[in-house]
Structures are given as structure tokens and as C-alpha cells.
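Heads up, one of the protein chains got dropped from this complex, but the rest are sitting where they should.
Going in written order, the chains are labelled A, B and C, and every chain counts its residues from 1.
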Amino acid sequence: MTGPTTASLREVGPAARGTRPDEVVIAVSPAFADFFTRTIVDVPHAEVLRQVMAGVEEQGVTSRLIRVWDTADLAAIAHTGAKLSGSGICVGLLSRGTTMIHQKDLARLSNLELFPQSPLLDAAVFRGIGANAAQYAKGESPEPVPTRNDQMARPRWQAKAALLHLKEFDRIRAGVKPVEVVLESAPSLAG
Amino acid sequence: MTTTLGPADYPLSVRRPDLLRTPTGTPLSDVTMAAVVAGDITNEDLRVSPETLQMQGEISDAVGRRQLAENMRRAAELTAVPDEEVLAIYNALRPRASSRQRLTEIAERLESVHAAPLCAALVRESAEVYEARDLLAPEGE
Amino acid sequence: MTSTLPSSGAAAGPRTSKRTEMLESRPVNLDGFVEEWPEKGLVAMESDFDPAPSIRVENGVIVELDGRPRAEFDFMDTFIADHAIDVDVAERANAVPSDEIARMLVNPTVGRGEVLDLTRGLTPAKLLDVVKLMNVVEIMMAMQKMRARRMPANQAHSTSARDNPIQVAADAAEGALRGFAELETTLGVLRYAPLVAIGLQIGAQAGRGGVITQCALEEATELDLGMRGITGYAETISVYGTESVFVDGDDTPWSKAFLASAYASRGIKMRFTSGTGSEVQMGNAEGRSMLYLEIRCILMAKGAGVQGLQNGSISCIGVPGAVPGGIRAVAAENLVCNMLDLECAAGNDQSFSHSAMRRTSRLMPQMLPGQDLVCSGFSAVPNSDNMFAGSNLDVEDYDDWNTVQRDLQVDGGLRHVRSEEILAVRNRAARALQAVFAELDLPRITDDEVEAATYADSSADYPLREVLEDLKGAQSVMDRGVTGLDLVKILERTGFSDIAENYLQVLRQRVSGDLLQTSAILDADFVPQAAINDANDYAGPGTGYRLTGERWAELKRLRHVTSAENPEEEVS
């Protein structure tokens, strides 16, 4: 009902290591809010970010956005973000919507919470992901965000997911370090 | 036993049970329920012996399955290697898990301790390829 | 069956017909379809970006493979060149025109051995070049001749959404009785593995002696359960078609080849797993078609000396399923597995489509010509209980499958079994497991659970178990070093001598090593049937495996067949 339909992420410089213990880093993939504007089930990226950031903010925690350029691997993106995060907590996002909450001390291939079925993630789930990330940052122990499982997601979405992944791969800029970005579009008020 | 086995000998358990013994030397025909109940059979008895694997390898060769036969012969060598060591070697063969020196040591140990030249050759070969493809462990690890 | 209907855009778009609305609502339109993108490997089997076949041998060493000189080989090229391809025939075989080889494949007067004598020397691109020439009927004809074992068989999944070992045992028993030659399980909670694997084994031997079982786990535990004789074979050893994806999976052809020898050294049957679509799914197809990369996997498996391969896209089926010609490519990958003289466990094992018609058509290329294992596997539990994320076929399809076998007179490895026989083996499997749990001091299986297992359909029909107690029990099974032999003794002691005897017979196979040969399974008399003593001898009409005699009489039975003698009655 509200929110911008497109988001643009403006680069403001290299992504630095945060010092505030009350920040959560949100790390997005190369094509997020760039080549792509929506997730695999058409949730606008602007809305994804707005919800994740709202979830963080409601918990009294701040969020910082970065874009990772040199990989489209979700675990690598989220782990990179976690290592730059003042709290050590990061929400990693792929363009198709696949999301992961990571922590800097975990092995790269591990995670705090993983949301692998991108077709099943809606605005409410993204809000919950932001809220949980912030609670981890505060040292609290939230219940994992409930997710659904759908065995028939494979025939419906597997190939499209692969296609989106390939496109994401195409946007990788090898050797380019992560950058800090800001959300340019202002929220619009629905009538 | 100098004759080479062929497809007519398969399955060994049916056609040539006389040739089959467990690694502890018990004839397969003695592996019966009565023997199990009497406690005469251990889990060690229910494994394949290196001799049996060599025979199966002969059969594989005879029906034109060279690679399968080679695997049977490598397997015959590995029957003597303890479970933990087998798993450790497998882990050492993963990409970027071992230095060239470590792989060489494994190969030498396979050869000298376990008399396993074929397995040793496979490990040596992997070291060559890993070096060329940058898949050895980074220095100092 | 699914969560979301496709958005038809009907809200504001131009007016559509009732016909279009009806078609929009058909289940097939819940499936996803995408355009090809050959540059990135999102293409089934016909791509300008695949290499042209070539081979050059110097001093007995392959120095050029599919246009790439040895200095530029990645590790897949090296392994295939040094282990998979038979150098002695390589140059001669690759010189034979592809259409000639393709014709040999479909020509019944050319024997299987004659074809193998060429295919063992072919490069990946040459193999692709050959199968590209074949339409799906020709692929099936070739499969009928080239598959390794004469008599086809089938494999089932027996899992539980609650990892309930009693359910797994009862469904394994029913599956074994219905005809599956192999049974596979896996877990939601991995620590449950020992109890579920025990349930699977005991259930299998209660249903039909000689059925072999496996439990898909990480390598160390899977090997451990195998070495203890709690499971009988292994299958989930994944291999990939590009170096980068292989390395991402933390393995190499050498590590996997070593693992193959390790399994064989313990007398345990094993096959690898691969399939079209996995590389492109992970974004690292290196611009090759799905089938080209899969052929590299098949050659890698061959080179490792493993007796067989599970392929047919497996868990990536949604990818080839969404591109043009994808299901033809899946059939072609099974055929290449056959052409390389490997056992083929042919897929049909993952939820594939919302459309019943598509599910069936996807199955035909394996079911009609037969395969070593037509499905790998068929869900012998409701798909809601399938911990492999659902199969193309599940228990709801049992009667359909039996009817298709009868309609087309093909043997898909199953048969109709009367309800009272099924109840009897389910009950006996559950009671045997009850006795074993009691003797092992594992959390008790109550009579109510046995009763539930006898009559249940899904995990929801069973009383809940105390999961923590079960997990403690599972750990103690591992800690105490319980072996298959211990289970045999307990079964014998507690009055389940027949199951004990069946189980012991299966364990004895490890001593003989007979199941290590290509396509080996055990028949009801515990005689190993492999592509040696039951080698495929198809040579045209009237030869090879024919559904006749007793087996055909068995497959004529269905749940409801009107009696010819007295049409007021049914026979079953």
C-alpha cells in the first residue's frame, strides 16, 4: 500500500568496519536494486529493504547498507557483511529474495537463520528477519522467523531461480571491494 | 589356484563358495545362523577379504570392466587400513586440504605400512593435479 | 498441492475467454518454464557453446580432448583422459562418424558388446554428439539394449516426517513386498539415523528377504553404518561436471575415487550421484550445456571404477524440466550411463510437476525400456513424509503404476499385493522392531504403535514418540557399537527367525563381494543378479527381458478386476 516501487542504492564509499555495537549490516548482492528491482515473487526490493530496516529500527538498533560486488554467493555476502558489522550481525540478501542472517564468528558456510525458499518470503517475513537480526545484535535470543516449506516450489521456481542467479552472476565485479550504499528513494505516501 | 576367474564363476557365493573365506579365515559356508547364535561369528567375519576382492576384480576384468577391476584391487589394498585412517585419507584428498608434502607422506605410508601401491599411486597422482590446479593447502597449513 | 497460483494479470488486462481461464487454472500452469540461455549453460543439450569432439593420443596418453590441449586441462579433463577413456580404442572410436554410432545404438542386430567396444573410447563431446542425433524414441530403443542388467528393478524412499523408525520399518516392509529391490532413507534430525536405519533394514527383511537398504547421510556416518552392517549400500556420493562446482562441494575426482575404493574395501555396494542442471543451478556451468556437463560426470564415475551412478537430474529436475527438450536430455543422460556400462539408478525421484500428465510423461523414457532401477526412488511413503523433498511418484500412485504395467505389458518392478498380506508384513516388521528396541534398551515401542504401523498411511497416524529419549537411544546404539550381527542375534532370540535369517543372508553378501559387481541386486533366493549372470542380451524383438510367464501373471492382478468366470465377483 505504501513505499516506493523502485529503490536506488547510491554508493558513498568503501564499506568500513563498523564500531557501533548496536548496528546491523544489511548486505545486498551485485544486482540487488540495480539490474533487478523485485524478488522472484515480485516483492519490490525497495519494500524488502524498508521492511528489513523497519524490523531493525523497531528494536532500537541501527542498520547500515552495503553492497558486495565480488560474489553472488549468499553465505559469502552475509559473512562479508557480518565481518564489517559493529555487532557482528548481518542480513544478507540476494536479488531473488533468498536471505540469511549471519554472525562474524560463524564459519562461512554456517548461519544463524537461513531463508532458502525465496518464493515463500513476503514483506512480513522480511520484517521479522530485520527484527531477529537486531535482537541477535542486542544479545537476545529471538525465536527463529517462522517460514513455510513447499515441496512443489521446485517445479514452479527452480529454473527461474537458476536464471536469476545467472543474471546475478553476470553483475559480479571481480576484485571490487564492498561499498557502503544509501537508499536514495524516499518513501511515498499512499493516498 | 592359478586359473583366472571369469563370468561363469559369478556369483561367487553361489558358484564358487569353496573359494570364499572371511578375513578371519572362516569359510563362508560356516557363516550360519547356528554359528552366529553360538557366538562363533564376529562382525569382523562379515567383511570382505583382500583375496575375495582380487577374485571379483578378475571377474570384472573378464567382462571388460577395467576401471571397476582397478577399483576392486585398490579396495583389496584398503581392507588392511583401519576405518579412521581411511576417513582421514579421504579428508586429506579434499581440495585445498593438504600440502604436497602431506599427500606424499600419505602415499609413502600407504606403500610402506599398508602395502598399498595402487592407492599410493592414486594419492601421488592427485598431488600432481592439485599442484597444477592450485588445489593444495596454502603454505604453512 | 502448491501455495501460489500464477498471476494471470486478469485484473486489468484485456478480456479473456472462458477457455483461457480454464486453461490458466490447469495444474501444468503452476510449473515454471524459462527460455534457454546457452551462453550461461541454461540449455538442455543443444548448444553452440559446447566444444566439438576431438582426441589426440601420444605415447598412450591423451594429449588433446575435445579441442583442449593437455596443458589446459582442468581436473575433470585430466581425470577423464587418464582414467575413464580407454586409450587403446580412443582414436579409432572417435573416428567413427556420430550418426553411425547412433544407428548402431538403435539397430537391434548390433550387439551391446559391439557398441560398448566403441563407447569406452569416446570423449564427452563425442558422446554428446551421438545422443544429440537421437529422438526420444530412439533413446528409449537404445536404452532397452544398452542398460546393463536384463531384468529391470525399482528403488523406493522410505522416510518419515517425524523420523519415526516404526513408520520407516512398516513402509519398508510394504515396499519390499510390493517389489522394490532397494530401499533408501534419510532423516530430518540426523541424529535419529541409527534407529531409522535399523527400522529400514528390519522392515525390508520382514517384507522380502534380500532387499538392500541405504541411509543418505554425510560420508563418515554413512560409511560407519555400512561397516556395521546396519545398511547395505550407499548412493549419495555426489559428483559434478565442472571443476569449480566440484571444489565448491569440497571434493575432487580423486577424493571421490578414493571413497569408492573405501566402500568396496568394506564389501559395501556403492554408486555415485549426479544429474543435469546442478552446475547451472550453482551458477558455474562454464557455458556448457547441462547434458555435456552430465556426460563429464558419468565419465568421471566410470573412471573412478564405481559400478554405477544415480542420474536423471535428481534434485535439480526443475531446471531441465523448465527448458525446451529438457526431459529428452534427462533420458539421454540415463542412456549415456548405460552406454558406459554403468548401473543406472534413473531418477524419477523428485517432485517434478503439478501436472499428472507431465509426471507420467517424464517417467515413460525409463519405465518403457526398463532401467536397472527405474526410480531412485519411488516414494513408498506419502510425499508429505518424504524427507528427500518429495518424489515424482508416491504411494498414491501405486495402483496407477500397477495399471500402467498391465496396460503396456511392461515390468516397472512393482506388483499389486492384497491388503491382508500387506497388513501382515507391516505388523510383523513393527513387532520385530519392537522386540529389537526392547532388547537394546531403546525407548519402548508400544503395542499401540505396532497397531498404528499396521494400519497407517502417514506419520500423522502414529502416536508421537519421545524424541529426546529416542535420540539418546540412537546415540547409545552408536556408542555401544551395535552391529548388524547383534540385530540378527536379537531377532533370532526373540522369535523372528525368518527375518534374522534374511538379514544374515544380506550380511553374508559382504563376505562374497558379489554385490560390488555392476547392477547387482539380490533376488528372493539371495542369488546376486548382476550384469554378468543376468546381463542384458537384447537383440531385437523376442529377445532380452520379456514380461511373460509367472511374472506376467502376477502383474495382471490389480485391486479390482472383474472375474471372467463370475462377473458378479472381483479377483485381486
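The definition used in the following text is that a residue touches a chain if its C-beta (ideal position, glycine included) is under 8 Å from a C-beta of that chain, and two chains touch if they have at least 3 such contacts.
Simple rule for what comes next: contacts and distances are computed from a predicted model.
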Given that one chain of this complex has been left out, which of "Urea ABC transporter permease subunit UrtC", "Sarcosine oxidase subunit delta", "Diol dehydratase reactivase alpha subunit" or "NADH-quinone oxidoreductase subunit M" is its protein name according to UniProt?
"Diol dehydratase reactivase alpha subunit"
Give the labels of the shown chains that the missing chain contacts, considering the complete complex.
A, C
Cross-chain touch to the chain not pictured, restricted to A:V41, A:A54 or A:V179, is A:A54
Among C:E35, C:D250, C:E421 or C:D441, choose the residue that contacts the chain missing from this document, as touch is defined above.
C:D441
Tell me where the left-out chain touches chain A, residue by residue.
1-3, 50, 54, 57-60, 103, 105-107, 110-112, 131, 136, 139-141, 143, 187, 189-190
Identify the residues of chain C touching the omitted chain, counting contacts across the whole complex.
438-439, 441, 444, 466-469, 471, 475
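Keep this in mind: only the chains that are shown with their structure count from here on.
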List the centre-to-centre spacing of chain A and chain C in whole Å, with centres computed as mean CA coordinates.
37
Separation of chain A from chain B, taking each centre as the mean of its C-alpha atoms, in whole Å
48
Name the residues of chain C that each touch 2 or more other chains.
none
Junction residues of chain B - those touching two or more other chains
none
Hey, which residues of chain A end up touching chain C in the complex?
41-42, 72, 119-120, 148, 150-163, 165-166, 168-170
The chain C residues in contact with chain A across the complex are 1-4, 7, 30-34, 37, 40, 42, 277, 280-283, 316-319, 321-323, 350-354, 383-384, 386, 389-390
Within the complex, chain C is touched by chain B residues 7, 10-14, 17, 20-22, 28, 31, 33, 36-37, 41-43, 45-49, 52-53, 55-56, 59-60, 63-72, 74-79, 81, 83, 86-87, 89-90, 93-96, 119, 122-123, 125-126, 129-130, 133, 135
